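Comments concern the structure below.
After this line comes chain A, so read on.
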Amino acid sequence: MSDSLLAVRDLRKYFPGPRQGILGKHATLKAVDGVSFDLARGEVLSLVGESGSGKSTVGRTVLRLDKPTDGSIRFDGQELAGLDDRGLRPFRRRMQLVFQDPYSSLNPKMRVEDIVGAPLEIHEPSLSRDARRQKVEDMLGLVGLLPSHAERYPHQFSGGQRQRLGIARALITHPELVVADEPVSALDVSVQAQVVTLMLALRRQLGLTILFISHDLAVVGYLSDRVAVMYLGRLVELAPTRALFTSPRHPYTEALLSAMPVPDPDAPRRRITLAGDMPSPLDPPSGCAFRSRCRYAEAACAATRPELREVAPGHFKACLRDDLSLIAPSMGVAA
Partner candidate 1 sequence: MEDGTVLDVRNFSVNFGILPAVRDVSFTLRPGETLALVGESGSGKSVTSLGILKLTPPVPFCRIEGQALLRTRKGAVVDLVQASAEEMRGLRGREAAMIFQEPMTSLNPVHPVGAQVGEALRFHQGLSKRAALAQAAELLDLVGIPDARRRLGAFPHELSGGMRQRVMIALALACEPVLLIADEPTTALDVTIQAQILELLQRLQQKTRMAVLFITHNLGVVAEIADRVMVMYAGRVVEQAPVRRLFHAPLMPYTRGLLRSVPRPDFSGAEQPPLEAIPGSVPDPLAPPPGCSFSPRCGHFSPGLCDSVAPPLTHAEPGHLVRCARWADVAGAA
Partner candidate 2 sequence: MGHGVRWLERKGDPSMNDHSTDRILAAPALRRRALLALGAGAGLAAAAPGFAPSAKAQPAQGMRKGQVVVGLSQEPTAFNPLMPGIEVDETIWMNVFDTLWYPMPDGSLVPSLATEVPSTGNGGISADGLRWRVKLRPGVTWHDGTAFTAEDVKYTLELIVAPGFKSRTRLGHALVRDIEVLGPHEIAWRMESAFAPYLAFLSNTYIVPKHLLAAASDPNTAPFNGAPVGTGAFRWDRRVPGDHIQLAANEKYFGKGPFLERAILKYVPDMTALYAQFRTGQVDAIIGTGIPANFVAEAEKLPGKRISKVSSGSLEVLMPNLGQPALSDKAVRQALYAGINKKGIIDVIFYGLHKPTESFAPQESWVYNADLPAHRFDLAAANAMLDKAGWARGANGLRAKDGVPLAFDISTTTGNALREQSQQLLLQDWSKMGVAAKVNNMPAAVIWGEFYVRSKFQTLLVGTGFRSGIDPDPSNRFASNAIPVKGGSGGNYMQWENAEADRIMVEAQATFDTARRKALYLRLQEIVRDELPILPIYQYVTAEGTKSNLMGYAPNINARQNTWNMREWYWA
């Protein structure tokens, strides 16, 4: 895409795993192992995957909350990968994070005014207290809370309200990029809908670019422009939402879509049940990491690691087999 706000190339993030043997070296946990994608201005890209796929690590590394092991992160043309805390500070106000857990992401000892106003305090220290308060109150209004809430402490709010506070904090410096790390998965369904709606509205109003991290395909399908599927630290498929949901090209995507429970008792169920669990990221299978659970796996899959390649315009997949005709699950066509 031409107007790319974020360009991630071959991003890697390794963590030291447990030590091996007596005085042995630490095993390497490859949480993110060579991920590349672009994010256009105003776009919502979703990153989906099961727990342990490395999707949250991508989010945090992109925001440089973690230092990447390797790779490039270009934000608005500028390289972030090598910067230190000081160098990153000017970028902090331009990119923000919304957390999964609305309970632990708000400092319980601080009042809402201070929580939401903190970014202003840091990035606009010249702002007077009153002006800051005014901006906080405006922001609270924008996310559907009352100005008087500025006086309160986080524990006085419900989960959904807290998530609104988290969004308010993220948006108060008018960032261009927001990474939303499972922002609704800890919420009840009815509240989840509120927050999804709010995010969509804000995106429209403020022209946000969003990297949306989730394991919930329904939510993802609902709000994103493009979807990237992760498995064991790598992207296995990246496509426009509609294309991904209607004609998946990777067996894992297919299985993921088919496993998704559909809230309709009459929906046809053609389930592809994956065998076994996701392998340990400490010891991933050779070649294609998915092959151990893949029903289409061949001998070649163990030998070569498939790279992400474009198989249709804008549709990328990392699978050796092009001969598959995969099932488009029911949901895409549901009325």
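The rule we apply is simple: contacts are C-beta pairs under 8 Å (C-beta built on N, C-alpha and C of every residue); 3 or more make two chains touch, one makes a residue touch a chain; residues count from 1.
The candidate set was assembled so that all candidates are chains of the complex that A comes from, given by their letters.
Computed from a prediction, not measured in an experiment: that's the story for all the values here.
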Candidate number, among 1 or 2, whose chain touches chain A in this complex: 1
Candidate 1 partner contacts - residues on chain A that touch it in the complex: 50-51, 158-161, 188-194, 196-197, 215, 217-219, 221-223, 241-242, 245-246, 255-256, 258-267, 269, 271, 273-274, 277-278, 331-335
